[in-house]
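Missing here is one protein chain; the remaining ones are kept as they sit in the complex.
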Amino acid sequence: MAGLELLSDQGFRLDGRRPHELRKIECRMGVFAQADGSAYIEQGNTKVLAAVYGPHEMRGSKSRGLHHKVLINCQYSMATFSTGERKRRPRGDRKSQEMTLHLKQTFEAAIMTQLYPRSQIDIFVEVLQADGGNYSTCVNAATLALVDAGIPLKDYVCACTTGFVNDTPMVDISFVEESLGGPQLTVAVLPKSEQIVLLEMASRLHVDYLNKVLKTAVKGCKDVYVILDEVVRNHVAQIASSVGSE
Amino acid sequence: MVKEVITAKCEQDFIIESVKADKRIDGRELNESRVMHITFGKTRGCVLCTLGNTRVLSQVSCEMSMPKAAHPTEGSIHINVELSPMASPVFEAGRSSDLGIELTRVLEKCIRDSHCVDLEALCIVAGEKVWSLRVDVHVMNHDGNLAECAAISAVSSLHHFRRPEVTVAGADVTVHSVEEHDPIPLSLHHIPVCVTFALFNSGQQVIADPTEAEELASEGRVVVGVNAHQEICMMHISGCTPLQKEQVQRFVELAVNRAKYVTESIKTNLQHDEQNRSSKNLVGFAKDLQTDKILAVQIRPQRVFVPPPQVSTEETVSTDKEVEMTDEISPPEKEVKVLLYGPKTAGIGEGGASQWETVDLSIEDNITTSVEKNIDLSYDDESEEEVVTLGAEDLQIESRESDKNDKAKQRLSRGWYAKDAFFGGW
């Protein structure tokens, strides 16, 4: 698409944000009663639901259970109406399977798995509307759902996708910014220690710029953490007050 | 259900301890890669790449098709990875496992998403006909570092491939066969190379080009796709160890060095193959077969550093003793006896005389009771078989009057083995 400038001369992006600004994040915990933990998050126009079941007994083949840690079973699914063009296969196509794998690897590093041997934790993520940064929003939603389910975590897991245009890293890119090409770095971080749990990079980026982009991405994740933490604290305060003051 | 790889804990622990001491099982340095060989097949676009014992074969093919509506002037490239069951007992035919998906995505990101191939050059008639390439990657043997090997073979095959010449006259499109026009190579922007590192010791130690055993023992894996222009094409860090930003920088630096070497090597190999083809030398795998290069099991001799044994006086005495004892135990050679059982039947090696004290089988009960009284056979949990040598004084052999005595005595002379192995004498 000619004429679309990802970064204008005044330093504004297509939707009027500055390069280091995140999209508006709205989230809610405990949306479902059936699931042990659930969360709904809206990051700009990307809407994601996460539900967590567990820890519970191994379902299916017991031989898949691990004797020293919990088995984490993830499923990433996109609603057929979530993308601009109708998605024929909501799950099972290669990109979804890759996302499922990444989610599993991310949460295996963040959940204290050694506390529940021979058990299973299910994490289901459903994308209702996709507008860029699908994986990052899914990770944030799943973190909230895990906190809602009361599963012990080493730390929050916050993720953020960063693009790079005109020597400027742009945080939390939308679908339009993603599809116009250019390098994209997705990073999932444990915010307190700034440790990287998962790092994905696509398209070409020169080695010299890596440090800059990485630093901006980690800073973006820490901003997400601040928002998530506030939501969790409000939710807990609300629940505690409704349970009773005995 | 995809089978999980099971490795012994002691093997994993051994690898982890060795890496802590800066050693690897096959004697390489921590950041040393295995020897890489690239062999070209007779047909254009067929490449076999071996990295140590890991082998990957890839083939490029092309066909004309309609372009996608969103990109009417661009061709397409499709990468297909086959993890054939011959590569590893874990792979199942026809089912895509986690590893297969990961590998396919790594290759797609490295080759397709990094715009390695110039897709606009594949256009024939805008909006109607374009070339669509297909890269089929077959893993023949899995000994770790599939990403690197597969990427090298896929990229080499793209360089090696030649597509047919096409002339467009208005609405007519003629594809020229190989005899009419020389096929033309694909235009590639750069050569991306994937480098794998395995993480140990909470991310403190990094080893390059891990073997399968090292991969399974590692805490996490890092795959970095770099090209010779120092651009990162893709990066994938996963596993259970969280990392710091500085560690990520380190991998990238190591990867860039390796990429330079690999790019040079690929270019040299391609030139070599071109020379062979133009001078009408024998090309392809047949050439390599003649020199016995490709075998069922290939072992390339490698130097292994063995530290000299530490010599101390006490130990030498004990080793000498052991040496003496082994001399005593090995029996002197005796003449082999052929025994004739009956017509058309003979045998060798009936067992010979028993070295143990002769025991009458009919009085086994007495033996067991006497053994219980005299010897305390203590079974530890660890040892499964407690072998105790019974001396003469431990056993009390009582002679009983029974019909079997004569036969028993006969049997006694032959030890535990019955004389009549096959016929009669039940």
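A and B are the chain letters, set down in written order, and residue numbers restart from 1 in every chain.
Keep this in mind: a residue touches a chain if its C-beta (ideal position, glycine included) is under 8 Å from a C-beta of that chain, and two chains touch if they have at least 3 such contacts.
By definition in this document, contacts and distances are computed from a predicted model.
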item	value
Record-based protein name (UniProt) of the chain missing from this complex, from "Ribosomal RNA-processing protein 43", "Ribonuclease H2 subunit B", "Methyltransferase" or "NADH-ubiquinone oxidoreductase chain 4L"	"Ribosomal RNA-processing protein 43"
Contacts of the hidden chain among displayed chains	A
Contact with the hidden chain (one of A:L49, A:L71, A:A110 or A:V232)	A:L49
Touching the absent chain when the full complex is considered, from A:L6, A:A35 or A:L198	A:A35
Of A:E98, A:D122, A:D148 or A:E200, the one touching the omitted chain in the full complex	A:D122
Option from A:P90, A:P117 or A:G181 whose C-beta touches the chain left out	A:P90
In chain A, positions touching the absent partner	32-35, 45, 47, 49, 51, 53, 56, 59-60, 75, 77, 79-84, 86, 90, 122, 124, 126, 128-131
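The rule is simple: only the chains that are shown with their structure count from here on.
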item	value
Euclidean distance of C-alpha centroids - chain A vs chain B, Å	36
Contacting residues of chain B [partner chain A, same complex]	1, 4, 96, 98, 101-102, 104-105, 109, 113-115, 226-227, 229-245, 248-249, 252-253, 256
Chain A to chain B touching residues, read off their complex	61, 64, 94, 97-98, 101-102, 105-106, 108-109, 183, 185, 190, 193-208, 210-211, 214-215, 218
